[in-house]
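Of the protein chains in this complex, one is absent; all others appear in place.
Moving on, here comes subunit A:
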Amino acid sequence: MSLTTAHSVVAPSANSKRIAGVIIVAYALISIVPLLWIFATSFKTPPDSIAYPPKIVFQPSLEGYCNLFTTRTRQTPEYINSLGPATGLCDATVRKRNMVIAGPSNFVPRFVNSLIIAFGSTFCAVFLGTLSAYGFSRFKVPLADDLLFFILSTRFMPPIAVAIPIYLMYRELGLSDTALGMILLYTAVNVSLAVWLLKGFIDEIPREYEEAAMIDGYTRLQAFWRTVLPQATTGIAATAIFCLIFAWNEYAFAALLTSGTAQTAPPFIPTIIGEGGQDWPAVAAGTTIFLVPILVFTILLRKQLLRGITFGAVRK
């Protein structure tokens, strides 16, 4: 009856819903402009990308992608004319700028490094994490709380602080700038997340299932394998995606501990330069290719997101 009832949180009024909706949609649209701009820039030519005022409407071009995947050298028009017809789209695009393709760029190897290191470390972290989480969830481990806190506390260190001794240790062990070294390091960082998340998921699986399986004659190990694991699949998958995203996005360790053969995409992308400065369409193209998998994963994960970002502290 009264105004307060109409506006209460118990039943938000149509009006308050509408205003809330408008503000949220406006925020969402503004906040994705930078991402849309990355996508748009990747299809601009270098002159279009640095036009003033910034161009919203432009002729799409694949030059950014061509520049991302190749290295080029400047040649005289006479030399370019002396070559046969262009062998492909990129070849033709590049020749218009008086350049010829000199070879592939480092983007593909760096991207492959990112894949190897991210998947390798995710597999290890989830494997170790599942075992430990089961151990902490089902057995009386002495000092369990202290151990769990110890596992988490390894995340309090600033990455640069960790990188100093790791740098020295890897130099001694010959692990500097190797995929194995990076996999070990990312596994160590991710395992804390994996243990905490998976412990939450496994805690939610009723113990009765295993007890029933064990009464049926399974050993504890078999019961774990045949009843707990299948039930924890969703949790394991969500945990794996979180680990994957962390390893995929990580920059500080990669920038300090890798320089060549094992360098991942995040430290590589900012170094893409063209003639006279940063080649923004190529950077945007690399960024776009780099971000797409994460976008897909974010949509897949949206129900588990809250749990993942709070180390399982908040569950819905």
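Just so we're on the same page, contacts are C-beta pairs under 8 Å (C-beta built on N, C-alpha and C of every residue); 3 or more make two chains touch, one makes a residue touch a chain; residues count from 1.
Criterion: contacts and distances are computed from a predicted model.
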| item | value |
| --- | --- |
| UniProt protein name of the chain not shown, from "Sugar ABC transporter permease", "Sulfite reductase", "Peptide/nickel transport system substrate-binding protein" or "Glycerol-3-phosphate-transporting ATPase" | "Sugar ABC transporter permease" |
| Full-complex contact with the absent chain, from A:Ala86, A:Val100, A:Leu115 or A:Met214 | A:Met214 |
| Residue of A:Val191, A:Ile205 or A:Ala262 in touch with the missing chain, whole complex considered | A:Val191 |
| Candidates A:Phe43, A:Tyr65, A:Phe107 or A:Trp248 - the one touching the absent chain | A:Trp248 |
| Subunit A residues touching the omitted chain (full complex) | 2, 4-5, 7-10, 12, 16-18, 20-21, 23-25, 27-28, 31-35, 37-38, 41, 49-54, 128-129, 131-132, 134-136, 138-141, 147, 150-151, 153-169, 171, 184-185, 187-188, 191-192, 195, 207, 211, 214-215, 217, 219-221, 245, 248-252, 255-256, 265-267, 269-270, 278, 280, 283-284, 287, 290-291, 294-295, 297-299, 302, 305-306, 309-310, 313-314, 316 |
